[in-house]
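This is the structure I have questions about; it appears just below.
Note that one protein chain of the assembly has been removed; the remaining protein chains are unaltered in position.
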Amino acid sequence: AALHTMIQLLSMFNFMKVELGDRMTLRSKEEWRAAGAEFIGTLLFVYLGCGSVVATGMLSIEMTSARLIAIAMAHGLAISFLTGATGAISGGHLNPAVTLAFVVAGKETLMRAGLYVAAQLLGGTFGALLLKWSTPGTMVGSLGAHDLANGIYGAQGLLLEMVLTFVLVFVIFGVAVDRRGPGVIAPIPIGFAVLVDHLVGVPYTGASMNPARTFGPALVSGNWGRAPLVYWIGPCLGAVLASGVYR
Amino acid sequence: AALHTMIQLLSMFNFMKVELGDRMTLRSKEEWRAAGAEFIGTLLFVYLGCGSVVATGMLSIEMTSARLIAIAMAHGLAISFLTGATGAISGGHLNPAVTLAFVVAGKETLMRAGLYVAAQLLGGTFGALLLKWSTPGTMVGSLGAHDLANGIYGAQGLLLEMVLTFVLVFVIFGVAVDRRGPGVIAPIPIGFAVLVDHLVGVPYTGASMNPARTFGPALVSGNWGRAPLVYWIGPCLGAVLASGVYR
Amino acid sequence: AALHTMIQLLSMFNFMKVELGDRMTLRSKEEWRAAGAEFIGTLLFVYLGCGSVVATGMLSIEMTSARLIAIAMAHGLAISFLTGATGAISGGHLNPAVTLAFVVAGKETLMRAGLYVAAQLLGGTFGALLLKWSTPGTMVGSLGAHDLANGIYGAQGLLLEMVLTFVLVFVIFGVAVDRRGPGVIAPIPIGFAVLVDHLVGVPYTGASMNPARTFGPALVSGNWGRAPLVYWIGPCLGAVLASGVYR
Partner (left out) sequence: AALHTMIQLLSMFNFMKVELGDRMTLRSKEEWRAAGAEFIGTLLFVYLGCGSVVATGMLSIEMTSARLIAIAMAHGLAISFLTGATGAISGGHLNPAVTLAFVVAGKETLMRAGLYVAAQLLGGTFGALLLKWSTPGTMVGSLGAHDLANGIYGAQGLLLEMVLTFVLVFVIFGVAVDRRGPGVIAPIPIGFAVLVDHLVGVPYTGASMNPARTFGPALVSGNWGRAPLVYWIGPCLGAVLASGVYR
């Protein structure tokens, strides 16, 4: 269903630079290697990101500024080194919203994007599963699944997720896609963007910016939260907006 | 009024290397693209910086070392990746004091500087507005607006803001302007400078070094603090001093 | 005994790309210089990593999120700069599991690997000794030796150590070995991987990923923990798996 929603969203942007791509794509060895990198990268991202939520939850149940920093560093720096490690193979998206931004900008075909998003959602699910197996049952909790904090309205959460994902995609386009940007160090500012986004967003929505990060632990733990669509619509809108603004 | 003060300050330095620039500047498409980058960059900086103050304020009302670190990382790393993402388009100033330093050094015309500063102040205001809309009314507080801490005199705050901005501009000139510096990684030391400045300055003045960061949330929240000029004069003096020392 | 186990493990992978290497290796001056770099690098890593556990233990006995961050930064950033400083001399492994990954990938001979692992274990031991001599007896504790946390099963610890070491070796191969990766900045993502691994793993197993880090303080303090083999088998399995996946 989630994948289906994604495809619907993608087709809405058909009037943009979107290219369908060739069915042959799916027979190329290189494509599958790229999808494999997206699968492993997203798996490790979810294992480490959600793992930091579970691990710091063993130390103190309530959220504190120190716990917030640990969670933000885990997510942000993990994106930094996983993007660095998979960038040469797959581009290092590790995030359906990022893949969508590339499709809308005409830099990725719909075919390849579908393969990527499937790999990312599968990776997110296996990452959450592996984390569940690593953790004593009494400490698993909701595996770091996202939900709106008390007092935050759905529209506020959606606006925040949109702005934070805009930040992420704006930085990706500025430092990694734009040839005048500081190419070789790109994984560092991209990771810093995810880190800061978490410092701001965790007390509001948990700070997703990434439907695969939301999907995996929700599926494995059964905690879908009280506004699950916020985590698909917010990031996708932010990604498309940033992709549009950058041109 | 704030913009007017800025222009007065700028004209004071007419005897330096300041160039007026051409009215044609304002018709160039590239100039407006650069101003747009300054607008978006400053908007996101204020959203994230002030957002970290509001978000950690939801976790604990009083300032602690952990909260201080979260706020410092948010401001410092945001400057790092936003400078990286906008650097190739506008130079990535995102700060009227930095633009002033470039004017005084003869590296930016007054015309372009006026356009930049307007874009920065507008960006700071919209960033604060967007943050207000993302946040439940009971938690908005003063949106991270600056004020002198209890017991700090205006002169002390001004000296501190001057030194901290000197640090920032000294580093920008050393790593990004000076051709012998480590060009490609420049956004990293610049972000670290802002981060450390916050670790020192937040308990004194909130650590501005940037009139646009001060202006936006003050306007939107109505909290101008008990010494608003400190946040214009301190940063401008520090920026001009560093620009002079570096030559 | 530990060294013996290591050699047994190594021979199990004989069917891979493993090369024995030449006895002459051990007479080459360059080889000994490389082994010296591994010795000093691992010594300093254990001194600083365990030192951060002991030092923060002086401030608060229980583990908190803030203490976790300090320990994670110490281990992760130390790997970053020590890898950077020894990389040109020895490759900057500083970890028997990393050396094993290179052997399995056919990028290091068994002969040289034996020399490296001996240097690493010796370095880890001297690092722990130096730390003991620097510290008042009442504060030495277990010198940061590893043990499973209460409630964590051996199999969970082993799975976690395997995944976390997989992360480390996956990143090393992606950013430092792969020529398409961001070569010059490689020590930064590698350090970030160790940092994030600690944010997740410390509340489970102490987060080793490195048998030399486990071996030194265990030998010097006499604290071998309740599942010492977890810290050899988990990292070695993760390293071999990542080495296999990357090809």
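Order of writing sets the chain letters: A, B and C. Residues in each chain are counted from 1.
Rule of thumb we're sticking to: a residue touches a chain if its C-beta (ideal position, glycine included) is under 8 Å from a C-beta of that chain, and two chains touch if they have at least 3 such contacts.
Since the model is a prediction, treat every value here as computed from it, not as a measurement.
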{"item": "Per the touch definition above, residue among B:82, B:193, B:220 or B:237 touching the missing chain", "value": "B:193"}
{"item": "From C:56, C:120 or C:142, residue that would touch the chain that is not displayed", "value": "C:56"}
{"item": "Hidden partner chain, touching residue among B:88, B:111 or B:159", "value": "B:159"}
{"item": "Footprint left on chain C by the chain that the document does not show", "value": "40, 44, 47-48, 51-52, 55-56, 58-60, 64, 66-67, 69-70, 73-74, 77-78, 80-82, 84-89, 130, 133-136, 138-139, 184-188, 191"}
{"item": "Missing-partner contacts on chain B, residue numbers", "value": "63-66, 68-69, 72, 149, 151-153, 156, 159-160, 163, 166-167, 170-171, 173-175, 178, 180-182, 184-185, 188-190, 192-193, 195-197, 199-204, 245"}
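Here is the rule we go by: only the chains that are shown with their structure count from here on.
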{"item": "Angle of rotation relating chain A to chain C [CA atoms, steps of 5 degrees]", "value": "90"}
{"item": "Chain copies touching (chain A, chain B) - same or different residues, decided at half shared", "value": "different"}
{"item": "Reference chain C; chain at largest CA-centroid distance", "value": "B"}
{"item": "Distance from the mean Cα position of chain C to that of chain B, given in whole angstrom", "value": "42"}
{"item": "Rounded Å distance between chain A and chain B, as computed from the means of their C-alpha atoms", "value": "30"}
{"item": "Residues of chain A engaged with two or more neighbouring chains", "value": "64, 66, 69, 184-185, 188"}
